[in-house]
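Every protein chain but one is kept in place in this view of the complex.
Labels for the chains are A, B, C, D, E, F and G, by order of writing; each one numbers its residues from 1.
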Amino acid sequence: ARRGFPEAVYCEGKTVAQVAAIAAAVRDRFVLDQPVLERPVLDPSVLDRAATMLFTRADSEQAAAVRQQLPEAVYDEAARVVAWPPDPPDPTGGLVVVAAAGTSDLPVAREALLTARYLGRPAELVMDVGVAGLHRLLGRLELLRSARAIVCVAGMDGALPSVVAGLVAAPIVAVPTSVGYGAAFGGVAPLLTMLNACAPGVAVVNIDNGYGAGHTAAQIAAPW
Amino acid sequence: ARRGFPEAVYCEGKTVAQVAAIAAAVRDRFVLDQPVLERPVLDPSVLDRAATMLFTRADSEQAAAVRQQLPEAVYDEAARVVAWPPDPPDPTGGLVVVAAAGTSDLPVAREALLTARYLGRPAELVMDVGVAGLHRLLGRLELLRSARAIVCVAGMDGALPSVVAGLVAAPIVAVPTSVGYGAAFGGVAPLLTMLNACAPGVAVVNIDNGYGAGHTAAQIAAPW
Amino acid sequence: ARRGFPEAVYCEGKTVAQVAAIAAAVRDRFVLDQPVLERPVLDPSVLDRAATMLFTRADSEQAAAVRQQLPEAVYDEAARVVAWPPDPPDPTGGLVVVAAAGTSDLPVAREALLTARYLGRPAELVMDVGVAGLHRLLGRLELLRSARAIVCVAGMDGALPSVVAGLVAAPIVAVPTSVGYGAAFGGVAPLLTMLNACAPGVAVVNIDNGYGAGHTAAQIAAPW
Amino acid sequence: ARRGFPEAVYCEGKTVAQVAAIAAAVRDRFVLDQPVLERPVLDPSVLDRAATMLFTRADSEQAAAVRQQLPEAVYDEAARVVAWPPDPPDPTGGLVVVAAAGTSDLPVAREALLTARYLGRPAELVMDVGVAGLHRLLGRLELLRSARAIVCVAGMDGALPSVVAGLVAAPIVAVPTSVGYGAAFGGVAPLLTMLNACAPGVAVVNIDNGYGAGHTAAQIAAPW
Amino acid sequence: ARRGFPEAVYCEGKTVAQVAAIAAAVRDRFVLDQPVLERPVLDPSVLDRAATMLFTRADSEQAAAVRQQLPEAVYDEAARVVAWPPDPPDPTGGLVVVAAAGTSDLPVAREALLTARYLGRPAELVMDVGVAGLHRLLGRLELLRSARAIVCVAGMDGALPSVVAGLVAAPIVAVPTSVGYGAAFGGVAPLLTMLNACAPGVAVVNIDNGYGAGHTAAQIAAPW
Amino acid sequence: ARRGFPEAVYCEGKTVAQVAAIAAAVRDRFVLDQPVLERPVLDPSVLDRAATMLFTRADSEQAAAVRQQLPEAVYDEAARVVAWPPDPPDPTGGLVVVAAAGTSDLPVAREALLTARYLGRPAELVMDVGVAGLHRLLGRLELLRSARAIVCVAGMDGALPSVVAGLVAAPIVAVPTSVGYGAAFGGVAPLLTMLNACAPGVAVVNIDNGYGAGHTAAQIAAPW
Amino acid sequence: ARRGFPEAVYCEGKTVAQVAAIAAAVRDRFVLDQPVLERPVLDPSVLDRAATMLFTRADSEQAAAVRQQLPEAVYDEAARVVAWPPDPPDPTGGLVVVAAAGTSDLPVAREALLTARYLGRPAELVMDVGVAGLHRLLGRLELLRSARAIVCVAGMDGALPSVVAGLVAAPIVAVPTSVGYGAAFGGVAPLLTMLNACAPGVAVVNIDNGYGAGHTAAQIAAPW
Partner (left out) sequence: ARRGFPEAVYCEGKTVAQVAAIAAAVRDRFVLDQPVLERPVLDPSVLDRAATMLFTRADSEQAAAVRQQLPEAVYDEAARVVAWPPDPPDPTGGLVVVAAAGTSDLPVAREALLTARYLGRPAELVMDVGVAGLHRLLGRLELLRSARAIVCVAGMDGALPSVVAGLVAAPIVAVPTSVGYGAAFGGVAPLLTMLNACAPGVAVVNIDNGYGAGHTAAQIAAPW
């Protein structure tokens, strides 16, 4: 809970045992004074905001290991995120809208969405609004214009934030994804596109970093 | 006149003397039987199409040297192109539309435009239709949809062809430009964007290669 | 069927279940008014051209899943393409010739070939005409010169389009492939070669993008 | 004034004449009904916020050309910015703090600072707080913690935003600069550092893009 | 034992049989005059320092193969290092401190630590002192300042040596790690950061090269 | 005269004074026993082969400085080479043929040609045989097939050695040049093409390194 | 047998069935007039040199498939090469020496060695002469100086050819290998080192291309 933010554990590259140990430590920090197996789950509402834990990039085995220690935790398979306590805080602050170009961008987009919600923001997801089908994007303009912060997720040409930035006044956090092949170079192509977006108001996070984008958007949409 | 196409001389890196010598050779090949200084300029209409000469990337000094040898040649300063004979052939075949994202892309866009015209196509230029100002692009849709081939010129994020390809049925020749700074990397950013355009029907030429784009578009818009 | 083109589903990175669901949706969109399991397959000839579906980069498991939903679909294993309805439209427009440098380029070349055919063009494949064996290439010159659009597929040095462009008047869509090792850098070497082809009339698509090349060539060979 | 924002003219690569023409157009748009040479300058307060014009990356000759058309415009030489009308709007919204690692980062930092101010935010500059002299950074912590949005400017190792993000709760817009040599690769080194900042809440703009950073920070610090 | 240093065998890419053969050769070189299976292990203290063998990047199977030939050898699983004789020499010279940014950097950090110890230096490990949690780093300042040479291990932004170099007077050997994803580019991001560290006194070894860093630090902390 | 080869001085980046000093030292080493200003120039034939000096990449000012010290030296402006003694040794060994794709490759091609000659080989130059004009290349096949070693010089697509290697049995030394723009990346594109030449028998030297290519070809064409 | 050279089949990326089919075709081309299963193997000496077949980069399964079709073929597991007929031609021409820096470079070095031998040259292998152990290299100087062509194989720093070229007069074909990790970038580091070798007489082939190096060296060591 550095700086009062919820803590996130990056699971990729960690063994199931390591992830389980971290989950056990969380449990022991927040659920005291009772034998491990019998003690009742605390009412999440009594835990302060900073007690929220996210396990990102968790595969199903890692997720199961977390839930053995923290049974009430929930696993969002598409986003590869385990969250505990299961319910995000009641939303406060401005709206975060996460817009994704294609269905392959879903894991990254949902990671951003859940992160924003577990940091306490109202957040909505808009899928499949890539710039090659402009009518779909223009059809969601009203929602996009109601946002205090927008996360744009796109791979391949990464053109989505350039177009959205020309249509809205909110700041945009752009997330390039590793979706694509060949000269997409694992996300380098959309990364460069986004850094060169010709409308101002676009700032960029690392390739596939939905967590970082959702976090930043939540910080933008309300002061911490 | 390889394969019957007009010949183009790439002037960058050539000395003024070298360019002058090439222009003199052109004159001598097509304007025969008379002493060099007095002989009248031939009526260009008697020269077959393949006799057309383009001098690309010509600075003003090189242009002057060409025109000393071929006085009726014309110099388009914005495009850095010298053409001889001065008038392009009567246009035949489908329409070529050259669309450019920003005013800094003008030299490349005009190079494409003139090349298409001197290869014998009707060709139109649409400026300042970058994707950050979508309304301007949408305002030119009718013209774009009337083209048999489209050249899209853009630097920085290079997003223009991705958007246009979603709106028209004609094939697109995309030209990345070296316009931009920092992570534009001299045109690499838009080059990668264009190679990863998410709508099919986009093929790409070298950075700043307006000549190649106009040439390819002319070949598309009518069989040679 | 964006812009009236056949729809293509890029299967790489999609689960078998996701691909099956898309195939089912196709079936439901075009094969109406009957219970899902019993209803007879429609005569493909009543479907308009835009109803054609291509599933590209499909492995055998994904292909089987498509064919469970659309039994009359055909799978070209070399091209990794599933097509439905099984027969391409009657060919119209100019000829598309796909020329490939080596046998390892076959998957990409066939993907281009089938794409052009399912978009309605007559299309022929010329294999093993790499520039190190010039006589084989020169032996196919007549066919190449009869094309309205040529797709050149090559990995490693990617020199094929440079040579072909000097021999024909048709525009060339060049496809670099990831064939090679070491300093081929997964297709970067032939990509750069093709972007720098010294004859004009060559435009380039992404590494291994046979689909995009066949699509663009079909658009060139006949207006849509 | 796209989306109601002040307009900015990027002067690099434009001729003095082109810049002058743009300045003249601005004058003609906002200073009406009088002969060009005599007409009095309008009270800037009657112009709406969107009438503000910034000329960025302007050298002294370009700046002089602007001021010939718009005599009351001011030129900040360090930032290479010409602004018109001369005074920024009365500040509203949260505080923007621009923190720069070294004195060579000054031009980029001031460009960010002025942009934020001319977009209407209160904004402060903190210089010379590079991470190699941690005490200087820690000495400015109170100011940094009072910001609603922070712009971090750094070249070379680009480590500043990583450290600041661990100390504050506000979102950070990180600007890599081209300061450095050798393996700094014109700003690539700090760009990568910033994209990989190990604390969340950092989003990145293009190398040397002080304008984009200041703009984004202003959008964060108050809704538009 | 080139130049009198202990010998190190880099096991990655070697087969189990090859590693076993090297271990057998070591045994035969130092454990003479007796039938292979019965002969007693020599008292390691009679072996000179240069007789020490390290097997780096050894997986558990390779480690087992070494220990079949050299039964008293020890395997440090976290560091992936097998050492023989099992005990490092009595420490002499200045202190080496190995500081690592995150827990994922542990394998590289321990490889450095063990190498320094088996070269005969006193050496300590400081974990989890990444710059995003500055208080943890500042809490270990006394130990860091007592070192004659410091090894800094960090992935992602690689900012650790920049900060440490501003706080201590000892030379720093910086090791970038391949920890991270996307624009970390397998360790390139922290490599560039470290080469551009803004405080002098930082020299860099290859990505993940804990062995080289520990070796160099040991050479610094005492003359050989 | 390392290994008995003629010595070469690389002049780029050296001041005129430094080049003059080297030339003076050459003179003093080979032209003895006389006061510096008056002493007559030795008959070059008395100097052994290893006494030959090449000054490569010399501009006209540097060339003049050399000739002030060694008046009989000759300057080839196209090749930027000063040679002393002026005449190459009588040619021995097999023929070296230098083939260049375009006229812009001339400086590099002539540097290779002269180097081979001053190392004592018979050597011929074939210009303008780029692969886009195959007939010109095929027209010089007899000469190419009579070579013991071939130097292929090409920029842009660098395709020349791939084609030549398929037509001849002699080994080829390929020299990429920095001729081109955009995605030629200063010679990287032809460098990669050449490293990936699909016919064996092609080895590559550094971009623009005509000297190294001519040297290697001379070593191939006769044992030293 | 292009240009009269033995034919080589690159097996990587080919299926076992494809490799088997090629081997069968070889058999059928050279072993005629008899039923496939019973016909006796021809005496290899009656086959001309060009009939030699090499299957490079063959794994054990592919090798077995070749030997089912061509039972007398031999498989060199270290080199991953299958050769048929089993014995190389009687050696003619100058000596080829293959020198390798480390044991991990063995596969590439042996591929070069066998290629040179099957092209008909006498060829010797010198292992483990990396520049960090200069005495080992200097101990083999006599053999190296007796070569007409030298192949230098090295990964990591790739420094071997720079040193060897300063010691011998024969031309060097340098082969970078993908041995190493981190900033070796899969062979890019030694590739660049070799292209920049400071002694002339070094030409470079693709990363890990032992076949190409051995082929070129054989062409150098005797005219074809």
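The rule is short, and it goes like this: a residue touches a chain if its C-beta (ideal position, glycine included) is under 8 Å from a C-beta of that chain, and two chains touch if they have at least 3 such contacts.
What you see is a predicted model; the values in this text were computed from it and never measured.
S.K.: Would you indicate which residue among G:A73, G:M127, G:L144 or G:A165 is in contact with the undisplayed chain?
M.R.: G:A165
S.K.: Return the single residue from E:P88, E:P107 or E:G166 that touches the missing chain.
M.R.: From the options E:P88, E:P107 or E:G166, the contact with the absent chain belongs to E:G166.
S.K.: Touch as defined at the start, partner being the missing chain; which of G:Q18, G:T103 or G:N196 qualifies?
M.R.: G:N196
S.K.: Which listed residue, E:Q69, E:S162 or E:Q219, touches the chain dropped from view?
M.R.: Hidden-chain contact among the options goes to E:Q219.
S.K.: Name every residue on chain G in touch with the hidden partner chain.
M.R.: Residues 101-102, 130-134, 156-159, 162-163, 165-167, 180, 182-185, 188-190, 192-199 of chain G touch the chain that is not shown.
S.K.: Write the list of chain D residues that the hidden chain touches.
M.R.: The missing chain touches chain D at positions 104, 132-133, 179, 181-184.
S.K.: Since one chain has been left out of the picture, which residues of chain F touch it in the full complex?
M.R.: 2, 12-14, 176, 178, 186-188, 191, 206-209
Just so it is clear, only the chains that are shown with their structure count from here on.
S.K.: Measuring from the mean C-alpha position of chain B to the mean C-alpha position of chain D, what distance in angstrom results?
M.R.: Roughly 37 Å, centre to centre.
S.K.: Can you compute the centre-to-centre distance for chain A and chain G, using the mean CA position of each chain? Integer Å is fine.
M.R.: Computed from C-alpha means, the inter-chain centre distance equals 52 Å.
S.K.: In angstrom, rounded to a whole number, how far apart do the mean CA points of chain B and chain E lie?
M.R.: 60
S.K.: Two or more other chains touching the same residue: where does that happen in chain C?
M.R.: 2, 132-133, 166-167, 182-184, 188, 191, 195-196, 199, 206
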